[in-house]
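So that we are looking at the same thing, I have put the structure below in structure tokens.
All protein chains but one are shown in place.
For reference, chains read A and B in written order, and residue numbers begin at 1 within each chain.
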Amino acid sequence: MQTPFGTDLNPQLNASGELQHFLDTDGLNRDIIERILDTAETFFSPVDGKIKKVPLLRGKTVANVFFEASTRTRTTFEVAANRLSADVLNLDIGNSATSKGESLLDTIRNLQAMQVDMFVMRHAESGAAHFLAQQVEPHVSIVNAGDGRHAHPSQALLDAFTIRRHKPDIASLSIGIVGDILHSRVARSQVHALRLLGCRDIRLIGPQTLLPKSIGELGATRYHDFDRALEGLDVVIMLRLQRERMGTSLLPSQSEYFREYGLTQRRVDLAKPDALIMHPGPTNRGVEIAADVADGPQSVILEQVNNGIAVRMAVMSMCLGNRQKEAAHG
Amino acid sequence: MQTPFGTDLNPQLNASGELQHFLDTDGLNRDIIERILDTAETFFSPVDGKIKKVPLLRGKTVANVFFEASTRTRTTFEVAANRLSADVLNLDIGNSATSKGESLLDTIRNLQAMQVDMFVMRHAESGAAHFLAQQVEPHVSIVNAGDGRHAHPSQALLDAFTIRRHKPDIASLSIGIVGDILHSRVARSQVHALRLLGCRDIRLIGPQTLLPKSIGELGATRYHDFDRALEGLDVVIMLRLQRERMGTSLLPSQSEYFREYGLTQRRVDLAKPDALIMHPGPTNRGVEIAADVADGPQSVILEQVNNGIAVRMAVMSMCLGNRQKEAAHG
Partner (left out) sequence: MQTPFGTDLNPQLNASGELQHFLDTDGLNRDIIERILDTAETFFSPVDGKIKKVPLLRGKTVANVFFEASTRTRTTFEVAANRLSADVLNLDIGNSATSKGESLLDTIRNLQAMQVDMFVMRHAESGAAHFLAQQVEPHVSIVNAGDGRHAHPSQALLDAFTIRRHKPDIASLSIGIVGDILHSRVARSQVHALRLLGCRDIRLIGPQTLLPKSIGELGATRYHDFDRALEGLDVVIMLRLQRERMGTSLLPSQSEYFREYGLTQRRVDLAKPDALIMHPGPTNRGVEIAADVADGPQSVILEQVNNGIAVRMAVMSMCLGNRQKEAAHG
């Protein structure tokens, strides 16, 4: 935060170019993403394996500050922090300080004064995590667990981690992302991560109304015809459809949507025979994905959940580890 | 889960007949119940005693998944898990994933993918815990903390434990259970447990409308006249009355109910002089039990709460201990 580089250009990286916050896949580089994935590999354990706790964050306090509820993401971060031996504070902000009129910044400053070392934050406003990263004390790290329509970088990296475990040469893959791309922080973060990892064929698939106009800048291609877009895909990533947008001017009815963009077994068969089926969860069965596909042999949806623990452990331990190195050297 | 015996006939027991889930007292046998009570004895400590933490579940994650709120039961399981050195996740499911349309099974599958080893679950639907026990991975244990009107087995065993500490020869006792037997998962589980422990005189006491017709099958006797039923009782277990059923066709007014089925000191004196007065809590003073009786010298209501910790420690450590033995040998 003290250097112009660290502060203004990319608050995620310190002066030595190492991770100090984790805010967005946009702004990272291939080297750091690969270091995160490699570190996650060291923390990985299969669901039924023996779990080893590591003392990397012993004595550190991690606060989960969720301004939007999300049991799944919050719990995975909590499990990851437990495995790292941190103390975890779960703060249900919805019905507390902010309801007394405190601003976001004031809330975080107060928590920071309680000797919290890391904030894992979800917020409805795009940019909230970046804003805080520029405000907190130099020893505190911000991990973005989703901000508005902007970014959800830990989801993007756990997806990349899942893909890499099955198909290590990401640069050579054809990857489709299907659904409401326009409003999806998950899609935005995925495209940045996959591009940085060298992927050249990223297909964004959905109705016209739900595809952003600036897709060219992202380095991805736009598809309206799902069947055609599936041809040659190695990975099909389905997005969760926000039901509340159904039946508005943006979206057709549920049955029409499923007919056009729902992933059925017939459609799975249009992709490569060993294509991975992915979804950030929770799935809307019969809306964006058929139940038999979600539970089928090509689905790695539950692997994604499990991989989320290793990836989040990697991000948390790297941020706080780099903080400690900074403190030790000056 | 792999053997026909384990899967179909009794998902609670593994192929060696050892506890792997804890779902209901129905389906257990005397030997296992006594092993649970004996194990609980090793964990028992008086309320003001020195507490010893044991490392039996170190590195294990226990998720308290309560679809119905219950501070008391949830907290006792949390204390028990803490004493066993487990990591505890408290999941308030009411306002999270399921509200986004996820099914029960999908919720649990996702939590399972987060490397949870044991689910302590309360659910409004009868049979929810059994259903899940047949779906989860072989290394995961389900503990039923109450499902619909069906079962509440940890309550039944902590009651048996409490009785046994005061009156070890359960087979010889006369035990009354009083109140809304029809809707009570507690009563159902108690009858099964007490029968398995050899008790021959179990009296189910309440208004006609609240006694199930199939009492004969349960091995218990039906009483409408509370005063007569008290004669010779060694233990009087009062059930909590759901106030929302008051004044319906099922139940008289509160004052009339108390007159007919409320436990007063006069009624206590009709039982044996050293009869134990029990209640699963929280008590409705002046509805099913007089305040002076709930707080009186024969009441063991708070002992029941304390004993709940030892019994829950026993159940949790036995389930996961047997899982580990299976993993080691299989």
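Operating definition for what follows: a contact is a pair of C-beta atoms (placed from the backbone, for glycine too) under 8 Å apart; a residue touches a chain by one contact, two chains touch by 3 or more.
Just so we're clear, the structure is a prediction, and the values are computed from it rather than from any experiment.
Contact with the undisplayed chain is limited, among A:Ala15, A:Ile51 or A:Leu89, to A:Leu89. Here the missing chain is touched by one residue of A:Asn110, A:Ser172 or A:Gln208, and it is A:Asn110. Not every partner is drawn; the one left out touches chain B at residues 45, 47-48, 50-53, 69-72, 75-76, 78-79, 82, 243, 281-285, 302-303, 305-306, 308-309. For chain A, the residues touching the absent chain in the complete assembly are 58-61, 87, 89, 91-93, 95-97, 100-103, 106-107, 109-116, 137-139, 327.
What we mean here is this: only the chains that are shown with their structure count from here on.
Separation between the centroids of chain A and chain B, computed from CA atoms only, is 41 Å.
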